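Of the protein chains in this complex, one is absent; all others appear in place.
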Amino acid sequence: MHKRGGVGLAAFDRQEQSKRSFAELSTQLSQSQVDNLHAQLNQFRTALAHFATTHRDSIRRDPAFRHAFQQMCSTIGVDPLAGPRKGGWWAEMLGLGDWQYELGVQIVDVCVSTRERNGGLIEMEELLGMVSKLRGVGSGEITEEDVVRSIKTLQPLGVGYQVVSLADGRKMVRSVMKELDEDQAVVLAIAQQEGGRIVEEILVKRKGWTRGRARAALENMLLRDGLCWLDEQDEEYGKAYWVTSAMKWDI
Amino acid sequence: MGANQSIPKITPQDRAILDLKLQRDKLKQYQKKIQVVLEREQAIAKAHLATGQKDRAVIALRRRKYQQSLLLKTDGQLETLEELVSTIEFSLVEVSVLHGLKQGNEVLKEIHKEMNIESVEKLMDETQEAREYQREIGELLANNLTADEEDAVQDELMQLQAEVLREESADGVELPSVPTHEPIAVENTPAVPAREETRERVALAA
């Protein structure tokens, strides 16, 4: 450029040069900013990874600690426990993503293996007990909250796992694609109190239902959804329904 | 009976044994029946006694006695049958043993045919010859060496032995020389030839 340039062009040249310098400076600045950020991020990552590795066992084993960790992470907008995909590299780096999925698989295992005796509806307490048994003593305690979270991670699979809350506050996990209508939820709650047995009469007396409504709800559960067993030898009424998920077994 | 691999033909003996055993089974079943009758008659007698019908009780007991005599008779028959079956089965075993002995005898004969005295003697002679031959070769080989050659062989042997010994003792001698790191190292100089002397001595000794 200099070879070609005269005096008039020198000013332009200078301008060009200063422009270049500014650009350089700006890149330098932003570079240093990026570097700084990278450094910070690295530091944070190392710190979190360090935290996670030193406390991984506690996170896996201790439900209270896990809860605290969960809250801490969610305030900074990451969720390492949400599974490999949702948790992104956080999950992978901290080695915790599998935890939630593993629990999910165990929940599915229990739900499927008990389905034929409870019609795909299992009480939260029983589910917790059986999953804990499956996990063995070494893997630490799990809570209702963990199960609820895991079931949420199962949702994208479209298998219809759902947590159902009963009128008395108890929770049940449903593993079949059937909608529980309100009447059935009522029936379920009463059956829970009765050890599984339910007859039209109870619904009529306690809930003020018409006999037709009671019969429809029970017959639907029996014949449409396979949620209960029929007993044709009931001493009191001759015919009783037994909600399988509410029946308690000593195994 | 000897061969298990193929199913044997059903012989008239087989049928006879089966017939006997079936008769025996019938007797056993008959005995069972009588046993039941005996118990029933006794129950009847008891019942009659309880209601004071002594005559009827006596009749029931009489019937019982008769059945008992039948049972005794069948016992005797059963014994005869069982004995007969056992005897036949044992005879069959004897036959098969005899058959086995016969076969064994044949085999033994065959073997003896192979082992007659002449061929054994011949074999022994041949063995003797072979041994002689072997000895001759050995002698020939030994005699073919001249006295010088024999000496050379002995020398080589001695040398080899010496080498072996040297190798062994060399390892052994170097061990004690290691800890001589005392500051008074002046006497080290005579120590070295001393070591060489030892070596030579060892070599000579071998």
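Residue numbering begins at 1 within each chain, and the chains themselves are lettered A and B in the order written.
We adopt the following convention: a contact is a pair of C-beta atoms (placed from the backbone, for glycine too) under 8 Å apart; a residue touches a chain by one contact, two chains touch by 3 or more.
Basically, contacts and distances are computed from a predicted model.
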* Asked: Unshown chain, UniProt name, "Ubiquitin-conjugating enzyme E2 13", "Large ribosomal subunit protein bL21m", "ESCRT-II complex vps25 subunit" or "U6 snRNA-associated Sm-like protein LSm4"?
  -> "ESCRT-II complex vps25 subunit"
* Contact list for the unshown chain, restricted to visible chains -> A, B
* Candidate in contact with the missing chain, chosen from A:186, A:217 or A:240 -> A:240
* Structure fact -> Cross-chain touch to the chain not pictured, restricted to A:10, A:112 or A:230, is A:230
* Structure fact -> Out of B:18, B:72, B:108 or B:123, only one touches the absent chain, namely B:18
* Considering the whole complex rather than only what is displayed, give the residues of subunit A touching the chain that is not shown. => 116-117, 119, 195, 197, 222-223, 226, 229-235, 240, 242, 244, 247-251
* Structure fact -> Residues on subunit B facing the left-out chain by the touch rule are 1, 4-8, 10, 14-15, 17-19, 21-25, 28-29, 89
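Note that in this section only the chains that are shown with their structure count from here on.
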* To do: Report, in whole Å, the distance between the mean C-alpha point of subunit A and the mean C-alpha point of subunit B.
  => 69
